[in-house]
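Heads up, one of the protein chains got dropped from this complex, but the rest are sitting where they should.
Letters are used for the chains, namely A, B and C, taken in the order the chains are written, and counting of residues starts over at 1 for each.
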Amino acid sequence: MSAITVAEFNTLLQKVPLATHMNISAVHIRKGDVRILMPYGPHLIRPGDTICGPAMMTLADVAVWANIMSFIGPQEMMVTTNLNMNFLRMPGLSDIIAEARTLKMGRRLAVAAVEIIAANTDEMVAHATVTFALPQ
Amino acid sequence: MSAITVAEFNTLLQKVPLATHMNISAVHIRKGDVRILMPYGPHLIRPGDTICGPAMMTLADVAVWANIMSFIGPQEMMVTTNLNMNFLRMPGLSDIIAEARTLKMGRRLAVAAVEIIAANTDEMVAHATVTFALPQ
Amino acid sequence: MSAITVAEFNTLLQKVPLATHMNISAVHIRKGDVRILMPYGPHLIRPGDTICGPAMMTLADVAVWANIMSFIGPQEMMVTTNLNMNFLRMPGLSDIIAEARTLKMGRRLAVAAVEIIAANTDEMVAHATVTFALPQ
Partner (left out) sequence: MSAITVAEFNTLLQKVPLATHMNISAVHIRKGDVRILMPYGPHLIRPGDTICGPAMMTLADVAVWANIMSFIGPQEMMVTTNLNMNFLRMPGLSDIIAEARTLKMGRRLAVAAVEIIAANTDEMVAHATVTFALPQ
């Protein structure tokens, strides 16, 4: 069972104004398995009628934050130590979904992989791996 | 001599609403050597009285875009293929500066390294390497 | 169906003496789905009774090379443009297996994710994403 609910996570996310600006919210959180939504809006675009890369990086970071809290509960003070993202194809003007999967939940570091998916085609448009330092 | 001016770059950047929301702008562009500013504001914070990681990733991405255009001129359709960022220390509530340096300007790919610096301490707070696919 | 057989791939791999030194070989190649083996030996160790990280990076790189050739056939001149590896836990003195999965087969770039697994525990010990530039 997840150590944080969708409602608890979405409340915590309001402490990150940039995520609020992007209307990012959790849809589904189970232990080690989360789904986060960033609905399409004109504030997310870039030239080429597509979603800008930084919006997808933000979404990946949020997804891993949620993923880790599904193990350890609400925790504001975790910080990202590394994020690596490969951009695979342009998503078009679509809602974007992130699905994060835990690779490691250690005592000091947690690592997760994230698939970024364009909702209108269900294609993976980017892939990230993200490391967080856990509070000691 | 740079193939794009600061004014031209800042005009082009208005096509990325997320960068506009963060008040990101170029301060200085010479060929292969750019300096980009993200002034502090409450829209950039996260818990811990610090700047959120995704804002710094956005800044790094913009800095490399500018860096490449300093060689090839205004070009909307370049896309990021990979971004890797290491977060080194928390910047506090400070203006943030990105300085990008070209590692490779190839025919198909360009790679740059970016130092993300907290203006109030002049310390490097994050480091990124970024690859763009060039228009063919 | 794969565009290269296990035997063809293992012959091609003899052109990389470092892979030969590590006794790396393909076990299984289907289109977009490969399994590569690095059998345990004392030439692979590092302090801590474990396998050294560079051996696992070599294995990941070879696995993606095989993965791409499962689509396009034997091709010596592809080159890696980016490799990012997260080391999750120490594998102990075990055979090591790499399983690669294609994320993108583009015209110019191919991207794959690799799980590095300790054969004695079946645990994932490292995870990589790798980009190759395809021959034009």
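The definition used in the following text is that a contact is a pair of C-beta atoms (placed from the backbone, for glycine too) under 8 Å apart; a residue touches a chain by one contact, two chains touch by 3 or more.
Model, not experiment: these values are computed from the prediction.
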Residue touching the undisplayed chain, where the options are A:V6, A:A119 or A:A133 | A:A133
Out of B:L37, B:I72 or B:L88, the sole contact with the unshown chain comes from B:L88
Which residue numbers on chain B touch the omitted chain?
-> 82, 84, 86, 88-89, 103-104, 106, 111, 113, 124, 127, 129, 131
List the residues of chain C that touch the chain left out of this view.
-> 15-19, 21-22, 42-48, 52-55, 57-58, 61, 76-77, 79-87, 90
Touching the hidden chain in the full complex, which residues of chain A are there? Just list them.
-> 81-82, 84, 108-109, 131, 133
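Here, only the chains that are shown with their structure count from here on.
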So which chain is farthest from chain C, going by the mean of the CA atoms in each chain?
-> B
If you list every residue number at the chain A and chain B contact, are more than half found on both copies (same) or fewer than half (different)?
-> same
CA centroid of chain B to CA centroid of chain C, Å = 33
Rounded Å distance, chain A centre to chain C centre (Cα mean) | 28
By residue number and range, which residues of chain B touch two or more other chains?
-> 81-82, 84
